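Let's look at chain A:
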Amino acid sequence: MEWLRLVPYWVYVALMMIGLYGAIARGNLVKKVIGLGLFQTGIFIFYISLAVVDGGTAPIAREGWEGPYTSPLPHVLILTAIVVSVSTMAVALALVIEVQRAYGTVEADELAALDAEGTEA
Partner candidate 1 sequence: MNAERRPLEEQVVVRKTAKLLIPFVVVFGVYMVTHGEIGPGGGFQGGVVIAAAYFLHALVHGLAEVQRVIPRRVTDALAALGVLLYAGVGVAALLRGGRFLEYAALGAPGDVVASRALGMTLVELGVGVTVAATMITIFNEVVDDGEH
Partner candidate 2 sequence: MSPLLLALALPVAVAVAVVLLGERRRDAREAASLLGALALAWVVLGTLLPDVLAGREHVLEGPALIDGLPLRFRADRLALVYAGVAAALWLPSALFAAGYMRGHHEGHQTRFFACFALSIASAMGIAFSDDLLTMFVFYEALTLATWPLVTHRGGPAAARAGRLYLGLLLATSMVLLLLAIAGAWVHSGPAGARSLAFVQGGFLGEAPPAARAALFALFVLGIGKAALMPFHFWLPAAMVAPAPVSALLHAVAVVKAGVFCVLKVAVCVFGLDVVAVGVGNGWLLGLAAATIVVGSLVAMTRDNLKERLAYSTVSQLAYVVLGAALGSPLGALGAALHIVMHAFGKITLFFCAGAIDVATGRTRVSELRGLGRRMPWTLGAFTLGALSIVGLPPLGGAWSKWYLGQATLASDHPWLLGVLLLSSLMNTGYLLSIPALAFFGAPREEPGAGPPVREAPLACVAALVLTGAGSVALFFGIDPLVAALRPAREAP
């Protein structure tokens, strides 16, 4: 059942790749943001998988339990990363809204066309 232990890693890689594809290749800015979200979520899963210790329980001190615990460090780290990610999302969405207001569209190719007009004018 070795492959089962690797499932989280496969999921993480798949999510990252899907997300990266979305962030880079999609023309719609909102879809790009969604892609970024997937991308980062993949990384969260990776970190959480890192923390697993065979037979470990949640790292809460209890009477009469000497361990093992899962490593709390990646959890703490990824909590921070989640906050960062949420902030990024927030800034990204705010930008998308501003773009929609200024250009009337959030499609990358239309934006590029509008920007090109601006340069020539």
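A few notes on this one:
Please note the rule applied: a contact is a pair of C-beta atoms (placed from the backbone, for glycine too) under 8 Å apart; a residue touches a chain by one contact, two chains touch by 3 or more; residues count from 1.
Regarding selection, all candidates are chains of the complex that A comes from, given by their letters.
Predicted model only: the values in this text are computed from it and were never measured.
Looking at 1 or 2, the chain of this complex that touches chain A is the one numbered 1. Those residues of chain A whose C-beta lies close enough to touch candidate 1 in the complex are 58, 60-61, 79, 82-83, 86-87, 89-90, 93-94, 97, 101.
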